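A single protein chain has been omitted from the complex, and every remaining protein chain is retained in its original position.
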């Protein structure tokens, strides 16, 4: 069984393990106040071109989201996100557990637009009885989205402007940030994100780390007392060094981008295989998650040797499935998968594969 | 600088690192549903002699406490603990953040007694206007306590009985459980704890792991839906395997107890050194935390080469300080420390050291 | 200006004021433990045909909803309701403030169906990763709905069955319950509601009381410790007698139903007036809220002498507006309104009023 169900099926990047071993017997202070964390902070600030930005290391994404959102909002305030947003769908109500409503915007593809956000904000603020409704006071986006798509610089700038007009923070969940940075069509670099967002996090767990997310806070006011919040949310690792060492390793010598590129390349090979086999896609993703639509027979055949996610039942006997690559995805495994896609789709697929005429093996 | 300020100054036990490396490229399911976790669960159940007990792996202690307590209590209920209890003092209000009051009982030494708990419960239930007060509905103890002390089997049994009388759960925070098990005077074994408590956790972070706590739930009813709570509290590690592998390693071949014994032995050497030097102790701890009382001069001299915790300012110019050992504490470092304690106390101490007559070096 | 914007523009029913005056100098116990409350409880139990039901008096609807829902759910659980449900739209996130997600179902008319609820529950429980999502664990309906509609006995029975299958409670928000009971097409009586729901509240504020809602809990288990919850949510009135006296008055001699009938009769007159004037309605309401759709000119003319709610902007220059009657609505004021509707719609309406041919005044 080859696993393509998610980007955390393997352990950590070997260089991370090496660094952990090398430093294991050194004695350090706890709770992220060690020198490894300090170094990692510096490197990340450098990568973002913002010396004034603070960086905190948390253990996981759900924790990072709940901690950030709860630290920013007052009790009557709510966060806006796409209906597909991770905080709205797959965090077991962690945001609501801190007392806040998650206001969802309809979204075909997992992205939200500045126009949508503006409309929602305008409606709230023009309602004379608005105090009967939670106050929308923060925008959450994921980049890449849960659907594999990425925001362009223009789109993010537009969201920024809407937030500025209402003086509310923009927060970007970068659980898979590396895979966005590595996408061919990407025009949003770390420095852009650090400039356009008030808060964001750089995902480690899904991009080569054992675990860990680097929360970046771009304003002193939003950063105030943030360490209390980390502690209260159970995110302050006693041996915080393990987070520092991992992020130092990931951001030294461009490892983060390098391994992200591998994932995206392999994902593109899978995309092409399904495309050539005549499959449609639920989303046209340029990143490490691919959402081909297959019929029951193809799905069944593929599932004999591969694990992948059943994403959405579609009309007819179709299913949108998800194949995910990561820093750890091996080229030879993708070779095997690509061959199987071709073979299975020719046998069981409905449309004529694009190669079947020219190249009937 | 040799660090004795806490039990998480070093990394992880080498065997844990080895196990992580060995399994790093294997593909597994996420979120603790992998086979490593399953194996670790089995070994822990075996060690506790309870096949019916469920085991969940969380990342840290504050998180484990908040998750367990919030999963058990209804909104109007409160948890009882010693005024020195970790949840009452050093978790940034994590329990209150889930909506519950922490009711504290006065405690000289960090322990609470069955009599105290009974009195508090009786008072609540005999108050005709009790619905104006939070309802005490769970007992939290730490073992060893934050003061290094341990409960005896008799004491724990008495607490159990009081809880049974009111039908409320007893929860044991075992952040340093290994160091209790390894104490000379200990008569409470894993199986006793699993029998007498409704919930408890076996600490990994402070006993050789990189991170991780194994929450054990001894009743099906209390265990119901617990995984939702872990997820909601940000404690469900995507690469849950890392928790399974660590706990498997710790509980295979008795490693957990073995490394705990080392810590306690070294702590006893430090204890004896201060004792012989004529120092009093804030608590008479049989575990890896030692609380000698020293004067300003001694404290100042010691702090030149050792990091330790300033625990409590005492009358006169005295300070209770805390020296902590761990699985990683090296014998040679304790040699050095012991010699320095002798030397410094002879020079700056107030009482005549016990060895100074017989053995005037 | 005649007010038809809501059902709480006037004070309290005169008989309530009389009862308050008459009993004002009597001395009673506080917090709802007085004899007036006890009598009111008995009368309500009688009216519901359930001796085993407990009744608690709270001050307002938002408070009643948050208190009931928080008392029932565990932290990882969510409540299901229509997207138009009061708890989802007009309670400032009070439910989320207690930590719970409100899961909304799409609804054209403000009602939800057993089929919808079943589908949502089935989807959750068949999802192998369901612990990543809040667990739907309670159903909330309002009756009449915020759109003025009512559930039939068959519909409520079907919801009951779905809840039973998953063993989750059904909760009915009866803020305007009287106006449902008084509707011509109603077939759901107090006893049916008390039999089919696990919890419900009988609205006082909108049906003649100064304030007050009677929360009825139909199971001992759900009722356990409920008074703690009332107190914690700030709903335990010190002079609880004022709630008891009001509900005693409302449920003695059928006053509650009698005044509700007046409201519905007057609402029907308004409905007919708009209908005859050729207006469509957003919802076909049989209760005290009416939602005619008018053009800008009609809306503007009407607003010169009447206050009503702008409910929803519609395509074209249309607006759905809301006219609300209450126990206090005077026949002569409705006479005036009806005449004005006729006059204004004839002058500014688009369709030919139904009476304009036969009866050209």
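A, B and C are the chain letters, set down in written order, and residue numbers restart from 1 in every chain.
As a working rule, a residue touches a chain if its C-beta (ideal position, glycine included) is under 8 Å from a C-beta of that chain, and two chains touch if they have at least 3 such contacts.
Note that the structure is a prediction, hence the values are computed from the model and not measured.
Only one of C:210, C:257 or C:314 touches the chain withheld from this view, namely C:210.
In the complete complex, the hidden chain is touched by one of B:25, B:119, B:132 or B:224, namely B:132. From the options C:30, C:49 or C:254, the residue with contact to the chain not on display is C:30.
Of the residues in chain B, those that touch the hidden partner chain are 75-76, 78, 89-93, 96-102, 129, 131-134. On the side of chain C, the interface with the absent chain consists of residues 1-3, 5-6, 8-12, 14, 17, 20-21, 23-30, 59-64, 66-67, 91-94, 97-98, 205-206, 210-211, 228-229, 231-239, 241-242, 328, using the contact rule stated above.
The omitted chain makes contact with chain A at the following residues, 31, 70-71, 74-76, 98-99, 129, 131-132, 134-135, 225, 227-232, 236.
Convention: only the chains that are shown with their structure count from here on.
Chains that touch both chain A and chain B: C. In this assembly, the C-alpha centroid of chain A lies 35 Å from the C-alpha centroid of chain B.
Each chain gets a centre from the mean of its Cα atoms; for chain A and chain C, those two points are 43 Å apart.
Of all residues in chain C, those that touch two or more other chains are 75-76, 98-99, 129, 131-132, 134.
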